[in-house]
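Quick one: this structure, given as structure tokens, is what I'll be asking you about.
Left out: one protein chain. Kept in place: all the others.
Up next is subunit A:
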Amino acid sequence: MLKVNKIEKNYKNFHLDCTMEVPAGCITGLIGENGAGKSTTFKAIENLIFLDGGSVELFGKPHDQLTAEEKQKIGVVLSGSTFSDVYMIKDVVKILEAVYPDFEKEKFLSLVERFRLPQDQKLKEFSTGMKAKLKLFIALCHNASLLILDEPTAGMDVVARDEVLTLLREYMEEDERRAILISSHISGDLEGLCDDIYMIHEGRIVLHEDTDRLLSSYGLLKMTEERFATVDRSHLLKKKKESYGYSCLTDEIHYYMENYPDITAEKGSIDEIIMMTVKGEAV
């Protein structure tokens, strides 16, 4: 459904070089620290910035050659960009009705009511979380086949984030040919939602893995220097010097748990995997 083929974008102090794919039926996450290139990748996909190399395909077509009907099938949440602050939700409804032939007005208004967004207040009076919800409802309510969501839960509290993630699951359950590309700086959001996760660092994809495998097979090993000298390193991805010796990131934690009982092995959270991927050295 979405293919990003070796896209390149050069800025003064930043180089994006990214390849990824979002197949139909999948929720794919993109994670990385601030400035890693997540938003730049999203903007490149949405043709908001021009590529220095590579290509983006949406629905099997170059992203700059989509028809209006094909564009209507994409729901977008952009980080830090939405309708002007002077509109009210009732204006947004009028606009969306005119923009999208498939706009689901009743669904939109029921979400607005369920999440207690005021219809007669200007967006400038909305909190960051309220704006984030509105942006997501706009993307969700025009029968899109693909959602491209850059930080859709930014500014939301824990309860709202959970409800919103449920909405995304429901969206996928409605039609198995749909797909979502989502980024978040809160890795917990993605752990429970995504089928696979791409990790981006300094403009490059440094890891791509199924979420299940990431959570079950990846982990941290803590060992002394002596043990590190003798351990089988074929499944070690990164190492980091610590006061006690080394901590290492592995993608086969069970192998080490079974064969090296003296090594402390901990299943990693996505945050820990990011930290080791970014800060660790090559083994």
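Please note the rule applied: contacts are C-beta pairs under 8 Å (C-beta built on N, C-alpha and C of every residue); 3 or more make two chains touch, one makes a residue touch a chain; residues count from 1.
What we mean here is this: contacts and distances are computed from a predicted model.
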Per UniProt, the name of the complex member that is left out, chosen from "ArsR family transcriptional regulator", "ABC-2 transporter permease", "Fumarate reductase iron-sulfur subunit" or "Sodium ion-translocating decarboxylase, beta subunit": "ABC-2 transporter permease"
Residue among A:59, A:83 or A:260 that touches the chain left out of view: A:83
Of A:99, A:158 or A:229, the one touching the omitted chain in the full complex: A:99
Sole contact to the chain not displayed, among A:41, A:72 or A:153: A:72
Among A:24, A:49 or A:109, the residue in touch with the chain that has been omitted: A:49
Sole contact to the chain not displayed, among A:123, A:146, A:190 or A:276: A:123
In subunit A, positions touching the absent partner: 43, 46-50, 68-69, 71-72, 74, 76, 78, 80-87, 91, 94-100, 123
